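Shown here: the complex without one of its protein chains, the others still in place.
Think of it as A and B in the order they're written, each chain with its own count starting at 1.
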Amino acid sequence: MTKIIDLSVKEKIYKSKKSQISILNDFRLEVAAGEKIAIVGESGVGKSSLLNIIGLIDRNYNGEYTLLGSLTNNLHTSELAQWRNQTIGFVLQESALINSMTVEDNIKLPLLYAGSGKKEFKPEDFESVINAIGIKPILKKKPLECSGGEKARAVFARGIIMKPQIILADEPTASLDMENRERIVTLLFKMNKEFNTTIITVTHDLEIANRHDRVIHLERSK
Amino acid sequence: MKIFKFIVSKIFLRKTILGIGMILLLCMANYITFTAARSILSTFQGYQETKYINQEGVYIANLDPDSHMDMNIIGENGSQAVYDYLNNNFNYAFYTDGFIVSVPNIDDMEISLGYMNEEYYKLNQFELSQGTDLDFDYQFGEEIPVLIGKGLSKTYPVGSTIKIEESVLGRSITLKVQGVLKQNVYHANYYALNSKTYYNFSILFPVNEAFINHANIDLQLNGLMDVIILQTSKEEIADLSEVIKDNLGLTFNFFSQKENYDYFNEYYLHTLKIISITTFILLIVITCLSIWNVLVSVRLMLKDFTINLLVGLSYSKLKKIFYGYFGILSFINLTVIFIVTAFNRYGCWLRKDATFATYGLFGLIGMDWLALLLVVASDIIIGVIVVESMLWKTKKIPISLGVLQ
Partner (left out) sequence: MKKSLFRPTDMLELSIAYIFCFFLNLLFDYVKTLDLDSYLLKAFLKNFIEYQSLIVLLFTFIVIIFHYQMLHRKNAEIFCRILVGDTVFNITIWYILDCLTILVFVYLLSALANVYLNFNLATNFYLVLIFITYILISARQVRKYENF
């Protein structure tokens, strides 16, 4: 299978005025296209930090990261932004919506930055995503008027609207009930099955983690 | 543009209070800069005018502040004697204005009359838009050739005549328009250089010896107040002071070039320094408040920015958006200042205030435009500081998924 992610982190350091913490020491991750990976571990071991690195948000680490065959370490910030827009989709917790915008505006946000991108987006693509996720009735609502499940699905819709090759999910079901939790996981896996999308999920839920192809346990550095 | 419109309308304008706060702070900064710039420019213009007269051997008269003028004891013979002495012994530049008459004109303005002799006219190098220079060798009693301001030229073109009841001569006279002054020609007060009289609705009379001899005491005394004695010496000036004291009972001070220069340095330069420093301090305070305001804004909008950065917005685009947003706020303020200034200038026309009625592009005169340019410059400096502070704050909290949880 094609290698889509090749990440090698020597260390990632968080500094504060009084102390410094080193995480992800000598960490290496290779991910094939279409693979489903779950990252688990206790709080503070660097699960979200790892997603920040894979998602091209954080470059302050010692290491090398090759994404789809391109070394990303020296890319300009605007190139990174383009990668995030075209290749990566973030599926986050329900709170990751802009409260002053309608659900529709929130979902369409990535389209705003796709102007000069390579992907062509058709209005029917939006319709099909909305119908697949079942959030048509709440499109004109503001996030604060929606239930937790509706918000989670809206965040999911925004994450997949650009049909990314990689979906990074950071505890997407953490605050959801069983029914909505199952709905989100099913949608994630459906993306993987239909479009061969690579899924990397950070979760505390071992039951969800075990439904992935591979589970990576992160441990605290010694 | 699409991204800019989206971010401004969906993020910035949703926190209106912060935007209004920034507009008000900028408004203060612009008002301070504009006021200071106009004060300094106006003083500088006045100083340029005094440069013509501030030459070696020139003395400018000034009534001693402690000298009390009692019109009951001052007679026409006394003032005539002073002028006789002046005519026989000195070259002098004579100028006085402020006499108001009603002359029909299409703008229905009261007209201000100014009187000057040939020496004063030569010193000031008045610029004309039509006609020829003033002729001082006219026969008294016939038509008097005059210069008029631009505002009167529509009613009285070059060559036309104006009949007026002239108060200083005390009779009706006929004036012949010999030339039209360029728009916004002004005269600055020598002792308040930032204060000006515009000649757009003035009639300038050529004054010769015969005119002074026939004029009433008001004109003669007013003319003495600012009389400029040319090519003379300290000793001759002392004699003149004696003559004035003997005939009018008034004490006059005559200031030499050096004294005027020292006065300017001590008085104006010092004041201009105070104005500049005060303006600078106020601008620094307002800039600090603006920085606080934008840091607060970033703190409240951080989640919104982070989500946008996650889905494809780059820092370089964000920087452009910040600059664009600040540019709009600055433009709103500049428009307000422009409108207020234009309205003030237009107010002089509404009030029929002939001495301050001016012409200019959209109602603003050159000095206003220059001051506006300085406001733009100060906005650019404040803008760079404020926007870079915003970016620094945005980058200081690196975008991370943690911000959203």
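Side notes on the structure shown:
Everything that follows uses one rule, which is that a contact is a pair of C-beta atoms (placed from the backbone, for glycine too) under 8 Å apart; a residue touches a chain by one contact, two chains touch by 3 or more.
Here the structure is a predicted model, which is why all the values come from computation and not from measurement.
In the full complex, the chain left out of view touches B. Considering the whole complex, the residue from B:Thr174, B:Ser195, B:Asn213 or B:Thr335 that touches the absent chain is B:Ser195.
Per the touch definition above, the residue from B:Leu63, B:Ile275 or B:Leu370 contacting the chain not shown is B:Ile275. The hidden chain makes contact, of the residues B:Tyr267, B:Phe280, B:Phe331 or B:Phe362, with B:Tyr267.
Considering the whole complex, the residue from B:Ile173, B:Val243 or B:Val296 that touches the absent chain is B:Val296.
Checked against the full complex, the candidates B:Cys27, B:Ile74 or B:Ile173 give a single residue touching the omitted chain, namely B:Cys27. For subunit B, the residues touching the chain absent from view are 17-18, 20-21, 24, 27-28, 35-36, 39, 43, 191-195, 267-268, 270-272, 274-275, 289, 292-293, 296, 299-300.
Simple rule for what comes next: only the chains that are shown with their structure count from here on.
Centres computed as Cα averages put subunit A at a distance of 63 Å from subunit B.
Contact residues of subunit B toward subunit A in the complex are 2-3, 6, 10-11, 14, 303-304, 307-317, 398-402, 404-405.
Those residues of subunit A that touch subunit B in the shared complex are 48-49, 51-52, 55, 57-58, 60, 77-78, 80-82, 84-86, 90, 92-93, 95-98, 100-101, 105-106, 109-110, 112-115, 117, 158, 170-171.
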